[in-house]
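First comes the structure, then the notes that go with it.
All protein chains but one are shown in place.
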Amino acid sequence: MSRKHSFACAIGTLLATAGLAHAQDVIKLGAAVQLTGSEANTGRYYRDAYRLTIDKINAAGGVNVGGKTYHLGLTLLDNQSDVNLGVRQYVQLITSDKVNFLLGPFASNHALNDSSIAEKYQVPMVQGGGASTQIYSRGYKYVFGTLPPADDYYASTLDMLAKADPKPRTVALVAADDSFDVSVAKGTRNHVKDAGMTLAVDQTYREGNADFSTILAEIKSKNVDAILWSGHETEALNFLRQMKGLNVNPTNYYGFTVGVPTEDFRKALGKDADFAFGMTSWLADASLKDRWFGDAIAFAKDYADKYQYAPDYHAASAVADVETFAMAFEQAGSLDPKAVRDAIAKVEFDSVYAHIKYGPNGQIVLPQIVIQIQDGKVVPVYTDRVLNKAYYPIPPWNRRP
Amino acid sequence: MQRSVLVLVIMSVIMLAFLPWIASDVMLQFAINTLLLATLAQSWNILGGFAGYVSFGNSVFYGLGTYGTAIAMAQFGLPFWVGLMLGALLAVICALIVGLPILRLRGPYFAIATLGLSGVMGAIVSNMDIAGANIGLILPLTRADPMFYELSLGLLVVTTVCVAWLSMSRFGMALIAIREDEDAAGTMGVNTTRYKVAALVLASLFTSIAGGIHAYWITFVDPASAFDPTLNVRMVIMAVFGGSGTVFGPVIGSFLLSTIYELLAFWISTAAALLFGVVIVLAVLFMPKGIADLALAKEPGWRYFLRNVREHRL
Partner (left out) sequence: MLLAQVLLNGVLLGALYGLMALGMALVWGVLNIVNLAHGALIMLGGYVVYYCYTLLGIDPLLALPVAMASMFATGYLLQRFLLNLIVRGALLNTLLITFGLDVVITYLGQVVFTADFRTINPSYSGANFMLLGLTVPVLRLIAFGIALLLSSALWFLLNKSGLGRAIRATAQNLVAARLYGVDPRQVYAVTFGIGAALAGAAGGLYGMISHLTPYIGSSLTAKSFVIAILGGLANPFKVILGGIVVGVAESLAALYIGPTYTDVVSFLLLVVILVVRPAHALRAA
């Protein structure tokens, strides 16, 4: 046994030294993402997009930092959808796994907590999972984000509705009570006023709630023209199903902040998903050029081929996070956290996700694209101009094909 | 025997006090977390272990402690220790107000009423603007993990000393009498209500301070994490795993379980939750009285396990 054992040991040492020699040329990125637990369904976008992008950059020869070529590496931990565990894992990533830079988790509450670790250790974090304005209002210097501010999620939608015929006059706003959706609701109230509409119903519900029948009864009794809804995917699903069950028909429009762009949502609802409006900060479009992927359509194809499901804006924004680092390394010409941080603040480039440029608070500014499900397909209808014809007003439930 | 245990404990506390000088950041972070959890389990033990009143409402005190500290620091810019005191005050007041009606309930009624309490408190706080409503509050960032560590260690020591004193005092005897037979204790002249409320207040005090330390350390509180009912379940599991109603059981139980959970979470990441569940099921099956009882058992391990199963099966 001992001879066999020592042989294995020798091989092991050999491999380890080979790995070590190689490891010097690797810049390690680290993240703790929801791979299990209640948010795993969205967490996978980040895992898969991080991996795909890093592979792509390495396949293209890696990044050139001050005349030396480096490959990118990734240390990915599972935070089990647990905020406290996530915070601890980010400390682990920095101090014991010795990662050089941080990528983010999914969702605003995670990003809020995890980013304070980045700031504490002064290690730059670029995250594409949290949109709450709270993340960027703390004066942190090391945190950057690629999701647009929550306050403006409904800006383009209300812009579209203000020009629509017939224009809605009364609006119902329904929002969950977590950090992100409260931000959305706050911004939306102002946008509604600016668009010259009145808020007939303004309700906040408890996160995780599954029954909307009371809110829907109220909406129905007020006979509103439009419903603006903000919350989480399963709640959106329940809201829409109960709208049909209680036969609630706003005169012109109903829309959701989440759900509509994802395949799961449409699959779960079938034909009932038709006509629903939504929004996304990203759609696979050939006009989005990218140094590593070519364009967004090529990226979507690579992604779907590799992982057997289509990417959405979460995935695209995760790609931009990794690419931000790649660009910043090259511009900084150094791996010093401070130098890289300054380079990220100045970086400006085109990616599969969008044109990337961070504002002074660290957050990107990006208009939401209004989308609608038409005959089972997601169709972009509006940004600052009409993209495709919308089915508008939305027909009542009993008069649908 | 007694003396050697005492010496051993004092030695280990002294050694633990020097941990920040040698431990890595991850290790220190894990240690802070474990010490705070052990404090929570130990506080739960005061009422749950000695008096046999299973509380699922201790997370309310924890939440009030975190919020007291957070409101004082984030909203009024007061120093940390004032926040700790505010949190403790809130928790003690809550224990007094709630304790009187709820401690009249026995057995499962009490457990359930306390469970209801934590639901109510979380929902109330998430509708209060001074507490940052559902968004939560952000505390100033401090890079001082060694301080948090020493604070947590100190708190655990104080809590455990208090429990040790309790176990030898009249107060503790009264609580045990209540656990064994509350009616008999009452007829023998023990003022059961007063002792139960006192135990709850004591538990709320330590629990809320642990919450305050955690809030300042993590720098962020929101209702979901402050009033997390699973935290309370963890306290119960750790106390029972170690041996509830004993002085060191809850501490040993939380040290062991935290270590197991942390190792599982870091090594095999995704299946950690599953194995944790399995550990709980097996522990209840084979050692329902906890590690403390196992350590005192006279027969060899497997026979001890089988005896437990035989005693409790149908």
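Note that the chains take the letters A and B in the order they are written out, and that residue 1 is the start of every chain.
Going forward, a residue touches a chain if its C-beta (ideal position, glycine included) is under 8 Å from a C-beta of that chain, and two chains touch if they have at least 3 such contacts.
Values in this document were obtained by computation on a predicted structure and should not be read as measured data.
Taking the complete complex into account, A:Glu218 is the one of A:Asp55, A:Asp97 or A:Glu218 that touches the chain left out. The residue from A:Gly37, A:Gly73, A:Gly333 or A:Pro367 that touches the chain not shown here is A:Gly37.
Checked against the full complex, the candidates B:Val82, B:Leu115, B:Ala224 or B:Leu256 give a single residue touching the omitted chain, namely B:Leu115.
Considering the full assembly, A:Tyr205 is the residue among A:Tyr140, A:Phe180, A:Tyr205 or A:Tyr358 that touches the omitted chain.
The set of chain B residues touching the chain not shown comprises 54, 101-102, 104-109, 111-113, 115-117, 119-120, 122-124, 126-127, 134, 229, 233, 236-237, 240, 244, 271, 273-274, 276-281, 283-285, 288, 309, 311-314. Across the interface with the omitted chain, chain A contributes residues 36-38, 40-41, 177, 203-206, 208-211, 213-215, 217-218, 220-221, 233-234, 237-238, 241-242, 244-247, 264, 268-270, 272, 397.
Everything that follows uses one rule, which is that only the chains that are shown with their structure count from here on.
Every residue of chain B that touches chain A in the complex is listed here, in rising order: 24-26, 29-30, 33, 123, 126, 133-136, 138, 141, 143, 218-220, 222, 224-225, 265-266, 269-270, 272-273. On the side of chain A, the complex with chain B involves touching residues 35-37, 77-78, 80, 83-85, 87-88, 91-92, 94-96, 109, 112-113, 116, 119-120, 132, 134, 138, 177-179, 182, 206-207.
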